[in-house]
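The complex appears here without one of its protein chains, the remainder shown in place.
Up next is chain A:
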Amino acid sequence: MASNEEILAGLAEIVNEETGLAPEAVELDKSFTDDLDIDSISMMTIVVNAEEKFDVKIPDEEVKNLKTVGDAVSFIAGAQA
């Protein structure tokens, strides 16, 4: 079980790997599309990598609800519980 801080740090690493964005830029209130400029293909890549890293399932229909980094952290934390 990872803490929310660990999930955020892990997500930031995945986002950095995919987009080159600095990990510090990946903050809880940031929108994936509007703030981080992540397109749908990159988003799906991030989702797949997050599933592997945190050993969770993130259903495709759930992905559209993950608007901010905080949404993703909460979902992963919930899915791990």
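The rule we apply is simple: a residue touches a chain if its C-beta (ideal position, glycine included) is under 8 Å from a C-beta of that chain, and two chains touch if they have at least 3 such contacts; residues count from 1.
In this text, contacts and distances are computed from a predicted model.
K.L.:
Which of the following is the UniProt-recorded protein name of the chain this complex doesn't show: "3-oxoacyl-[acyl-carrier-protein] synthase 2", "ABC transmembrane type-1 domain-containing protein", "Peptide ABC transporter permease" or "Putative zinc finger protein"?
P.N.:
Per the UniProt record, the undisplayed chain of the complex is "3-oxoacyl-[acyl-carrier-protein] synthase 2".
K.L.:
Pick out the residues on chain A that sit against the missing chain.
P.N.:
Spelled out for chain A, the touching residues are 17-20, 41, 44-45, 48, 51-52.
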